[in-house]
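Can you keep this structure in mind? I'll have questions shortly.
The complex appears here minus one protein chain, its other protein chains still in place.
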Amino acid sequence: MSKGNRERTNRGRFRVGSMALLAMLLLPASALAQGAEDWTTDVSVDTLWVLVAGILVFFMNAGFGCIEAGFCRAKNAVNILAKNFVVFGISSIAFFLIGWTLMFGDGNDFVGLQGFMLAGMDNSPLTGDAYQGAYSSINWTGVPLLAKFFFQLVFAGTAATIVSGCVAERIHYRAFMLFTFALVALSYPITGHWIWGGGWLQTLGMWDFAGSTVVHSVGGWAGLAGIVLLGPRIGKYKKGRVHPIPGHSMALAFLGGMILWLGWFGFNPGSTMGISGDVALLVSHIVVTTNMSCAAGLLAATMTAWMVSGKPDFSMTVNGALAGLVAITAPCAFVSPGSAIVIGAVAGVLVVFSVMFFDKIKIDDPVGALSVHLTNGIWGTLSIGLFASQAIPGGIDADGLFYGGGFGLLMNQFYGVAAVGAFTFGFAWVVWRTLKALGGIRVSAEEEYIGLDVSEMGMEAYAKDSVSHVA
Amino acid sequence: MSKGNRERTNRGRFRVGSMALLAMLLLPASALAQGAEDWTTDVSVDTLWVLVAGILVFFMNAGFGCIEAGFCRAKNAVNILAKNFVVFGISSIAFFLIGWTLMFGDGNDFVGLQGFMLAGMDNSPLTGDAYQGAYSSINWTGVPLLAKFFFQLVFAGTAATIVSGCVAERIHYRAFMLFTFALVALSYPITGHWIWGGGWLQTLGMWDFAGSTVVHSVGGWAGLAGIVLLGPRIGKYKKGRVHPIPGHSMALAFLGGMILWLGWFGFNPGSTMGISGDVALLVSHIVVTTNMSCAAGLLAATMTAWMVSGKPDFSMTVNGALAGLVAITAPCAFVSPGSAIVIGAVAGVLVVFSVMFFDKIKIDDPVGALSVHLTNGIWGTLSIGLFASQAIPGGIDADGLFYGGGFGLLMNQFYGVAAVGAFTFGFAWVVWRTLKALGGIRVSAEEEYIGLDVSEMGMEAYAKDSVSHVA
Partner (left out) sequence: MSKGNRERTNRGRFRVGSMALLAMLLLPASALAQGAEDWTTDVSVDTLWVLVAGILVFFMNAGFGCIEAGFCRAKNAVNILAKNFVVFGISSIAFFLIGWTLMFGDGNDFVGLQGFMLAGMDNSPLTGDAYQGAYSSINWTGVPLLAKFFFQLVFAGTAATIVSGCVAERIHYRAFMLFTFALVALSYPITGHWIWGGGWLQTLGMWDFAGSTVVHSVGGWAGLAGIVLLGPRIGKYKKGRVHPIPGHSMALAFLGGMILWLGWFGFNPGSTMGISGDVALLVSHIVVTTNMSCAAGLLAATMTAWMVSGKPDFSMTVNGALAGLVAITAPCAFVSPGSAIVIGAVAGVLVVFSVMFFDKIKIDDPVGALSVHLTNGIWGTLSIGLFASQAIPGGIDADGLFYGGGFGLLMNQFYGVAAVGAFTFGFAWVVWRTLKALGGIRVSAEEEYIGLDVSEMGMEAYAKDSVSHVA
């Protein structure tokens, strides 16, 4: 996923390779046959893991839909559910047509340029120099090209779906669909190219194992631009006070949180994009760091909310879990389980105060998506600069501040956060402004009052079960 | 899964086999030991994939339950949820006792006859001639017999659960349970035997990789017979006009759609029933064709509904996704990702007009199951005759019309559709008629008016949370 991972994997391959070389010298024919067969089995095992992990990440779309709908009002539920459903359809098409190539196609430091629509693709799982194709930046993993494509596609879809929470309860359905296409086709893959596609941030030594920045803060920045241009929902900050607008179903929010936690076991551990050889050790490590950070995040957020508001606010429990997950996404392969607990606990505290902060500056984020994905996407990315250790098997090539590495790594992380933030926010601003000029992005006050379900979607989420309906 | 798949896999085995043969000639002892061990590891990898895929397909029961309940009224919700829960229990018993043998047991061109209840089973994963058992038609895959049984069982359960949507809101619970047993014990496995169990359609050269016909249209035909005999729900076509009866929870429908999409990543790619060797390339291919067709289907249905009705009908978005999934189920291994997009887009358009068509002829299909599973089961099966290409790794032995293969393949597909449709509809008609004669299949008008939950199940789906309940 990241440069470090690539190098680590290459090291692993080298080790296997050197043993194969030894065997080959002794017993050429047998070793050759054996090498070919072992390679094949490893490819299958790696492919199986990447696909299963990708399928888990895909399912996060269900989680985002449930949690966003749960935290919004019933009158907008169909709208937000529909957005979370179509978003992955649009992402699939946009990433297939354009995004994949801009992100992983061979090109320059800023963008990929070759291999649109997987045209003339070689689906073989060859790695390193053996592979002759247009996507050399993702050639450190030995799985079929289409498995790589699918795994990266579900990540792109995640970034897009984060936006839907930010702009909930007041955006035009059509405007959201067009924005999604632009984000996944153009913006997400360009910044992704910088960090995962062989671009300038990767060269610089900025690290993001599974996407705290590449995926989560990108979604957050894009949503922030939308929130600023849309303005708050009617009544949210009436008469200078914050009026909480409670969500309509904590059952949906619970289910959404659980599904996202589930999906993250694909998101982070799957970003090894393999499990053969000693990568199995790393995958196991990441499963544990991911879970421990989430556990710490949910407990810290619960406690913080309890102290601040006097009640163990359940929405903060869920958002605390997600905050812990977002934060550990970048460093999951580079830090110890103990560090993961600290990173998650900080994330859980941060998310509570971030929600309060955004309300204070009248940034109306209905489901807390900014506090989860942007605030903690930044925190998670920076935390590498503090907690990373070369002793952890993730393959990072520098230590964080707390492990004697000084400020160098931390600064690289900061540059990455700032550069991706500036580009994404700017891009999103231009697209939202363009959409606003063309056909408007915000529904009318009347439509907002009635709810988007009736006004935009033409149906209710929970139609009255009229016994007399057909009588 | 299909003949093509078997041949493809056999080819894969042959390639590995020839290498092993070479090694054996050179260094007998070593090669022998190595062969045995590699075989073992491949078996484990294949088994892991088949079981995980089967588990995902199992979970589609949850998806069907959610989507059907969501599209029905609250007063019938317990009934439809209960049907979707018991259906897999009944299917498990029926397929274990009878169905499995009729489908995969050695027999003749029309039905399997040996190996009831897995009696005296050899659970070994031997393939081809090495295996001495009663289920030679499924011997192309080298996983333990019980893994094959489980994977096929979850497919049988899917066919049965489709029926529950068709007959929703007016059928006797008991009648549905008995029908399910008959379908899974007798009808589904017989037509399945024709196509996947070495029967006459397989010999003819009719192809269905993962079951557009074997599973989905079978469910649709069985449901159609039920709908015709039950008649429409009271009030649906009152005074010659179509009265929409909105479902009670779009949140459930959303979740159901998402879970089904998830499950399809087991359904189609899992139908390779293996992932070792170069099958990993095919599995990756199918994951992508499956997803692209679904994406195209949901977008096409959304756009079509938007143009037809003026609103981006969310129920059509969900059904469009399912239509794309059903349609790509047969051809997923034989067509390119680009073709998958076309097949899915056509499915998305078809599902909208199919819903309108069935309403026009007063076929009352409460959740759109016929339009999803029957119409697009047929379309998907036929699409092989148009889009199939021998250049795709799925192993089909003829090209479709658009790839220069003429009408031959298309006609074979048509014969398969017609034969399976005639048999299944006829079987279902007889069973429904018999049940009607014995104890009735439709609830009384009063019970339908009150709702099946109170009248049949003795409980409400959403009991009032009476604070005074216990006071």
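Labels for the chains are A and B, by order of writing; each one numbers its residues from 1.
Basically, contacts are C-beta pairs under 8 Å (C-beta built on N, C-alpha and C of every residue); 3 or more make two chains touch, one makes a residue touch a chain.
Everything quoted here is computed from the prediction, not taken from an experiment.
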Contact with the hidden chain (one of A:Leu48, A:Val154, A:Leu201 or A:Leu382): A:Leu48
Absent-chain contact - pick from A:Pro269, A:Pro331, A:Gly368 or A:Gly394: A:Pro269
Among A:Leu229, A:Ile245 or A:Ile363, the residue in touch with the chain that has been omitted: A:Ile245
Where the missing chain touches chain A, by residue: 16, 19-20, 22-23, 26-27, 30-31, 34, 38, 41-42, 45, 48-49, 52, 56, 73-75, 233-236, 238, 243, 245-251, 254-255, 257-259, 261-262, 265, 269, 275-281, 283-285, 287-288, 291-292, 294-296, 298-299, 302, 309-315, 317-318, 321, 337-338, 341, 393, 449-451
Positions on chain B contacted by the hidden chain, ascending: 27, 29-30, 33-34, 36-38, 40-41, 43-45, 47-48, 51-52, 54-55, 58-59, 61-62, 65-66, 69, 77-78, 81-82, 84-86, 88-90, 92-93, 96, 117-118, 123-125, 143-147, 149-150, 153, 173, 249, 252, 255, 456-463, 465, 467, 469-471
